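Below is one structure, written out as structure tokens; the observations come after it.
Left out: one protein chain. Kept in place: all the others.
The first chain written gets the first letter, and so on, giving A, B and C; residue counts start at 1 in each chain.
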Amino acid sequence: MPGRSFPPVLGRALGALAIAFGLTCAALAQQPLKIGFGMSLTGPLAGNGKAALIAMEIWRDDVNAKGGILGRNVEFVYYDDQTSPATVPGIYTKLLDVDKVDLVVSGYGTNVIAPAMPIMMQRNLTFMTLFGLNVNSKFKYDRYFQIMPAGPDPAIGWSQGFFEVAMSLNPKPRTVAIVGADAEYPAMALEGARAHIKRLGLKVVYDKTYPPNTVDYSPIVRAIQATNPEIVFVASYPPDSAGIVRAANEVGLKTRIFGGGLVGPQFAALKTQLGPLLNGVVNYEFYAPDLGKKFPFLDQFLAKYQARAAKEGVDPLGFYLPPYAYAMMQVLEQAIKATGGLDQAKLAEHIHESEFDTFVGKVRFAANGEWASSRVMMTQYSGISGNDVEQFKKPGHITVLYPSEYKTGSVKAPYHENRK
Amino acid sequence: MAEALLEVRGVTKRFGGFTALEKVDFLVRPGERVGLIGPNGSGKSTLVNCIAGTLRNEEGSIRFEGRDIGGHPAHRRTRLGLARSFQIPKPFGSMTVLDNLCVPLLYAARTHEELARSRIVEEATHILEQVGLADRARAMSGGLTQVDMRKLELARAMAAKPKLLISDEAMAGLSASEVDDVLALLSGLKEQGVAVIMIEHVMRAVMKFSERIAVLVAGRKIADGDPQSVVGNAEVVRAYLGE
Amino acid sequence: MSGRLTVFRPRLFPRMEIPTALLANAIIAGLLLGGFYAAVSVGVSISFGMLDVVNIAHPAFIILGSYIAYIVNDRLGFDPIVVSLALSPLFFLLGTAIYRVYYLCFERRGQESLRGLAFFFGILFITEVALVLVFGVDYRMVSTRYSDVTWRAGEVDFPMRLVVPFLVSMAMVVGVQLLLTRTFFGRAVLAVAQDQLALRLMGVNPVRVKELAFGLSIATAGVAGAFLIVIQPVQPAIGREFIGLAFAVCVLGGMGSIWGTLLGAFVLGIAESFTSTFFGPSWAPAVSFGLLLATLAFKPSGLLGR
Partner (left out) sequence: MSNKAFAAVAFVVALALAVASQLITNEYFFTAGYTVLLFVILATAWNILGGYTGYVNFGSAAFFAIGAYTTVALYNAFKAPLAVMIVSGTLVAGLAGLGLGYLTLRLRGVFFAIASLALAVVLYVFVVNWDFVGGARGAYILQPREVPFGMPRYIHLIYSVQLLMAALALVVARATERSTLGRGLAAIRDDELAAECSGVPTLRLKIFSAMMSCALMGMAGTTFPYYLSYVEPSSAFSLSYAVNSIAMPLIGGMMSWIGPLIGAVLLGTVQQLVQVTVSSAWNLLIVGALLVLFVTLAPNGIMGWVEARRRRKEH
């Protein structure tokens, strides 16, 4: 009869409740450390966003395999920002107020970092960001940190190497052409280039921008050629990088040094698309296989990354963004461990004061949250044949010209004689 | 003789190389009932369009109540008292029948006639009663039958409170008794002092209605006079019956 | 080097010195670009100019064509343009099917103006997202034997990457024009644009004619897609850039005129290449679309409009 069986059921239920309560208490102590962010998984920058996400997940798995941070397992809460800044305030307020994450980091790029800044500043949160361009110059927020190695003044640091290399030519070049896309990064890179040009007393013979969706770049390259520059500095995004390099080959651009700020050749997609057309181009990179020994831990990371990237169809090399996405999380991890908690003020203070040992080397931050010194490598492509991706994993095709501590060779000029 | 209400002088209209109207003169006096006939493609509709302002004539002048209206856009002509109905009905399909009439009442009638806003619905209902659409007042005009649409077309032109109403084939497809209804309606306008130009293929109606008939053939006016003499005109007979 | 360049002085600006080679190259580059633009726009000229179907999803079909050419080239190594020509019947069928839906849902009910537009807007997005889901958002490109070959005549270069699409495009445009003027089908299409009644008297069903003509329009989109991926890398959302361009070319040249479309394409191509060469490339789109706005404001029938 139901009445009679009642007490035992109640007893059992109470017992179950007690167990559940005990478990909850245990879980509270071991509650996961939730890190929230928005990431571009669709939209124009989704390729990079996905690659960054893979790197961050590798970090999460590595950390959790070692028992988490301060005994807490790390968990991610992330949303797709669609590469659209308009989505960012919604994402970060949701993460903080609804999902109650413990920490937030940024998505990829200036566009999605800047809209999150007011929210971070109002709540005094420490904000690690991924590849923003001088975002903090206007906000001047002392808990902002950025992991791209462009130095305290990114505009200057970006093309520093290119102009150092150009000025090492004998005889010294006197004329320069600069060209870039009508977009945020190229505009900043051109601004920096102009500063270097002024400092070095070079003569600008061409200084124009173009819309990023241009179909045919040959009229632009011909107009540049007509001014006979000795240096051609280009700041472009992947599709136009491809268009300009192609046009330079078609038009037969004759100049002593060409490249500088082309975004795209850092990725496998453009390396393989352009193949031999890249030979002779001088361009920035953040890593080259020739440097293997100088970044001792990077190989392990790249092996893990490349295995996953192949499966998920993102950049199969992972030389550019992924190690820095990983390093961003390493900085945070080390700071939390050192301060023993999530006190945002202590975290920021610690990051400002300390040097961090990461997969991308030793990292120190300047007062404005950028890297204390620039480490944008200037490299030259050579000996590329065919469109095979494997050749780029091996040393020998990307010569590092700058900075001197990573230098693996000297620049070969003029550009048109090293083409092909 | 009363002064002309509408005076068309030497109107010429070309489409590319094709001359649709050539130096047409045409006159309507206040309150007059004029029939305008002619074979298909003779330029009747083009003339109506030039008068109403939906087409611009290249040459010639159009005067209404002594005023040159050749440069006026269509809505200004309507506001002056020159309304038309369309050969293919063009109801405002998203509105009720009643609301259809409110448009010209609001936009045209009120510009030349005292008409309080509050009386507009009353006025519209009155016109609908005249044309026999009162019971359809709340129906959506897009769903009317062809016959009702023709009636609505006429009612909407009447709602502009015109001094001259151009009725463009209002009777095509109507039954004999419906033709008589419309005729009675148009004739009733005479009492209100409204002149009417009737374009029609139903000869019986034209003959019965018109005080005067003008005949267009291939863009030229070949006859203009009282109905009997026009019907007897040899050139008209030739144009209609072929040689 | 600059010393021996021949120089052209425009009469209006006697102080301006334009190297003749630069001028010649700007013209050639403009024409080559215009040839590609013509291929992009000829389909819109048919659907929008003649059939009165405002197909703003046309560029989406171009991108679809690019991706199909890409896969076949990637797997089997065939030339993308040859592939697109061989597969154009498929695009033709796709076009007729879409017109069927469009006719049944909108045109028959007389709702084409706004809702038809929204329908094509929807198609544009669905195609785009489908491509993103299948191929991801990376740029794709094909390499052909002529991709990196440039033929030089004196100081003027002819990059084959643009010349080959240009030649095929010209053949396609001329072919479409011949089809429209020399065949019964073509005359029926032209009649659809002008006088549907006459068409019924000819004993032809205008809906059938429009269906076939729309199929033709989409078939040209497939081929233009192959040109696009030969010329530049392609990603799914890139089609949006060409919506404005295709309609601009049609309106500029004159609605419903194939020669007008060709002329409009050359005008925009040359305007773009001249702006890029002699002024700031950054202003090129403003010049092109400014031309369009001026045309709409002052000569809405276009350069060769009826």
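As a working rule, contacts are C-beta pairs under 8 Å (C-beta built on N, C-alpha and C of every residue); 3 or more make two chains touch, one makes a residue touch a chain.
Computed from a predicted structure; not experimentally measured.
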For the chain that was dropped from the view, give me its touching partners among the shown chains.
A, B, C
Among B:S94, B:S118 or B:S177, the residue in touch with the chain that has been omitted
B:S94
Which of B:T19, B:T54 or B:T125 contacts the chain that the document leaves out
B:T54
Identify the residue among A:E75, A:D182, A:D207 or A:E349 that touches the chain left out of the display.
A:D182
Given the contact definition stated above, which residue among B:G43, B:G70, B:P104 or B:G219 touches the chain not shown here?
B:P104
Tell me, which residues in chain A touch the chain that this view leaves out?
41-42, 78-80, 82, 84-91, 93-94, 96-98, 110-111, 114-115, 117-119, 122, 135, 138-139, 181-184, 186-188, 191, 209, 211
Residues from chain C at the interface with the omitted partner, ascending
48, 54, 101, 105-106, 109, 111, 113-119, 121-126, 128-129, 132-133, 240, 243-244, 247-248, 251, 280, 282-283, 285-286, 288-290, 292-293, 296-297, 300
Under the stated touch rule, tell me which residues of chain B contact the chain that is not displayed.
52, 54, 73-76, 78-79, 83-84, 86, 90-95, 99, 102-104, 106-109, 111, 156, 159-160
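As a working rule, only the chains that are shown with their structure count from here on.
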Touch graph across the chains, line, ring, star, complete or other?
other
Chain whose Cα centroid lies at the greatest distance from that of chain A:
B
By count of C-beta pairs in contact, the leading pair of chains
A-C
Chain centroid nearest the full-protein CA centroid:
C
So, what's the distance in Å between the C-alpha centres of chain C and chain B?
46
Under the stated contact criterion, what part of chain A meets chain C in this complex?
42-44, 46-47, 182, 208-211, 213-216, 218-220, 222-223, 226, 228, 238-239, 242-243, 246, 249-252, 269, 273, 277, 313-314, 387
Could you please specify the touching residues of chain C with respect to chain A in the complex?
1-2, 19, 22, 25-26, 29-30, 32-33, 36, 132, 136-139, 141, 143, 148, 150, 157, 159, 161-162, 231-233, 235, 237-238, 241, 272-274, 276-278, 280-282, 284-285
